[in-house]
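Here the complex is missing one protein chain, while the rest keep their positions.
Chain naming follows the written order as A and B, and within any one chain the residues start at number 1.
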Amino acid sequence: MEAKEQAARRRRWTILLLQSAPLIAFALVLVVFASLSDRFFTLSNFTNIVTQSSHIAIMAIGMTFVLLTAGIDLSVGAVMYVVVAVLALVLGDLPVLMAFPLVALLGLALGAVNGFFVVQLRGLHPFIITLSTLFILRGLALWMTDTRMVFVEEPIMALGRTSYFGVPWAIWMFLAVFVSAWLVLRETPFGRQVYAVGQDPVAAAKAGINVPMVLFAVYCICGLCAALGGLVSIAQVAAASSTFGFQKEFPVIAAAVLGGTSLFGGRGGVVGTVFGAILIQTVENGLVMTNANPYIYPLVTASIIFFAVLIDSQRSRIAEAMRRRSIRVEEG
Amino acid sequence: MLRAREASGKPASASAAGARHLVERLILSEYLVFYLTLIYFVAVLPIVPEIASPRSIYNMLTDMLPLLVVAIGQTFVLIVAGIDLSVTSIIAMASVVGASVMTSDGGYLGDTWLAVPVGVLTFLVVGGLVGWFNGWSCTRLGMPPIIVTLVGLMFLSGLAIWYTTGHSETSSIAGLPRSFVAIGQGSAYGIPHSLWVALAVGITAHLLLSRTVFGRWLYAIGINRKAAEVSGVPVKTAILWAFVISGVCAAIASILYTGRLETGTPVLGERILLDIIAAVVIGGTSLAGGKGKIVWTVGGVLFLVVIDTSLKLLGMSLFVVLGAKGAVILFAAIIDSTRQRILMRH
Partner (left out) sequence: MSSGAEILRVEGLSKSFFGVEVLHQVSFALHQGETIGLVGENGSGKSTMMNILGGIHKADAGSITLAGEAYVPGGPRDAQAAGLAFIHQELNLFENLSIEENVFVSGFPRRWGRLPLIDRGRISERTRQLLDMVDVRYPPNTLVGRLSQGERQLVEIAKALSVDARIILFDEPTTSLTRRETAKLFEIMERLRVQGIAVIYVSHILGDVLRVCDGVQVLRDGHLVGGGTRDEMTIESLISMMVGRQIENLFPERDTKPSVAPALTVEGVTQPGVVKDVSFILHESEVLGLAGLMGAGRSELARILFGLDPFEAGSISVHGEVLETVTPETCMARGMAFLTEDRRGEGLLMEASIIDNAGLPSLQSYANERTGWIDRTKLAADVADVSRRLQVNTTDYGSMLVKNLSGGNQQKVVIGKWLLRHPKVFLLDEPTRGIDVGAKYEIYKIVNDLVAEGAAILFISSEMEELIGMCDRILVMNRGEITGIHHRHEFDNEKILETAMRTSLDDFERSH
């Protein structure tokens, strides 16, 4: 009996350890960098990190919706570029209050195209659909910019410098998107239906959920978030070359997965996603602060994602093994 | 959508019904992509007659071959319901490591007779090792292939650039032996050497998939991994080998690309990742696993290359080419979904 209890306690500890692994990793990253650079562990640097990660975080929040339905959206980087091209070339020096809703609408519309095809071509993996829209939208943006560098006008650039209550505009934007996404996923019927569709679309349809509508909506949301991410990003850098947003889909997906959102649907959430995005940026920032060789940035980032996902997969494996152990016992 | 149009158009006469029947049979054919390529080729011929010139056909062929070789490797991974996003970074990594062995600019074996054989071997070893690591992570560590290979892509792309800085003043490694360069760009009697390489890879892959136990195992795993396991299929080993094959194929493609450019380049292949997957899927191989053929992949690659070439000959700019490529993938997707619906109806 004693041994049994001990084993159970050990298992509980293992699980607890694995469950908090991302947090432990984060703490470790902080400790390592803080000991290497005295500029790292400062408030202003953290503000920096969050500001720099905000566009990836916003896009990854949108991606989380899509991943929750077991889908994927590869076109986010291209959407970002299209939005910036429109912002720079068409909207010109429109005041922010006018440009903002137009950007949001454009993102929604581009997302709706993805959503339309995903719903219409059921049975075809969204991977391939959004892959094609990725090409089309990049082509469109390159056509608009003529592959040249484009610049946004002053109203948008001013945004990048604006702060409210000492907090940069980008962080407010990020917070607004995060809070609304969190509310939508947790507290609205739609949000819960997203989880249901991701778990089992057939059962969801049987339960009377409008599955095509839910799928369509998540791609719209992802498009919207990609557009907002583009806006936040361009406000910070002011200019976009022909590689703007190129392969952005990778860090965006990585942030969501790092935060514990499953690629197979139904599991995860935006809190983890935000955490993932910030973790990636923290590492990059720490490397800059410690004057590391710039060539190793992608190597370190990739390794951290690898280990985070490794831990996550071990966690689900152990959980499954434990489920198998505790077979149901039928009482006589 | 195609079906909606079909359904709304009333079969006015027997010939219309016959035509519809023909279209349906065409769509259901597993070699549809070849027909589409042919139709497209004939359609653009009056506009750009140059496309049929020996020179342009030769160019298309040499464009197609390295792409085909990577795509063949990818087919193996897709059949077991995996995906290998790291292939382009393998191409880059193998390119710079291989070049650093062979270059006469202070390469490890520069200017010795060993340079080319060992260099070629280096390419293959790099590809095989990365493939092995991908497969090992997916099977022994139970990680999802898309993430493993995505991380591999990020890591190796970075590593390739870093590695280059240690071996060259510029951003690439030049000074490769002539006999190596010949593999990628040489030809004999008008037939490029790379064709023989691609043919050898293609035929081996085809026989491996269609005729051997290993091939049948891969399909079984793709259709139902658990059932394969219960039937005594060494699932993990087979998946591991699929990734190794993908890695080695990418390395062979890297040999061809590096030879054509005459330099080891760390950004080699950077832009063709999605083309590779698109080509395989357009051919008819399923992302869900269990379905795929080398012949289909040949068709998919051919299709993409013909479209690419014709657009370039038409003087279209990069953005049109990109956009058209997207439209083509979408079109293939629509066709595939139409095919599923017709099959369901039958």
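The rule is short, and it goes like this: contacts are C-beta pairs under 8 Å (C-beta built on N, C-alpha and C of every residue); 3 or more make two chains touch, one makes a residue touch a chain.
Please read all numbers here as calculations on a predicted model, not as lab measurements.
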Full-complex contact with the absent chain, from B:184, B:247 or B:290: B:290
Contact partner of the left-out chain, one of A:188, A:241 or A:293: A:188
Hidden partner chain, touching residue among B:142, B:175 or B:234: B:234
Selected residue (touches chain absent from view) among B:23, B:61, B:195 or B:223: B:223
Hidden partner interface residues of chain B, rising order: 207, 211-214, 216-217, 219-220, 223-224, 226-234, 290
Absent-chain interface as seen on chain A, which is shown: 7, 183, 187-190, 192-193, 195-196, 198-200, 203-204, 206-209, 266-267, 324-332
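Assume only the chains that are shown with their structure count from here on.
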For chain A paired with chain B, centre-to-centre distance based on mean C-alpha positions, whole Å: 29
Interfacial residue positions of chain B with respect to chain A in the complex: 1, 137, 141-144, 146-148, 150-155, 157-159, 161-162, 165, 274, 277-278, 281, 287-288, 317-330, 333-334, 336-337, 340
Residue ranges of chain A in contact with chain B within the complex: 74, 117, 120-125, 127-129, 131-143, 147, 250, 253-254, 257, 263-264, 293, 295-299, 301-303, 305-306, 309-310, 313-314, 317
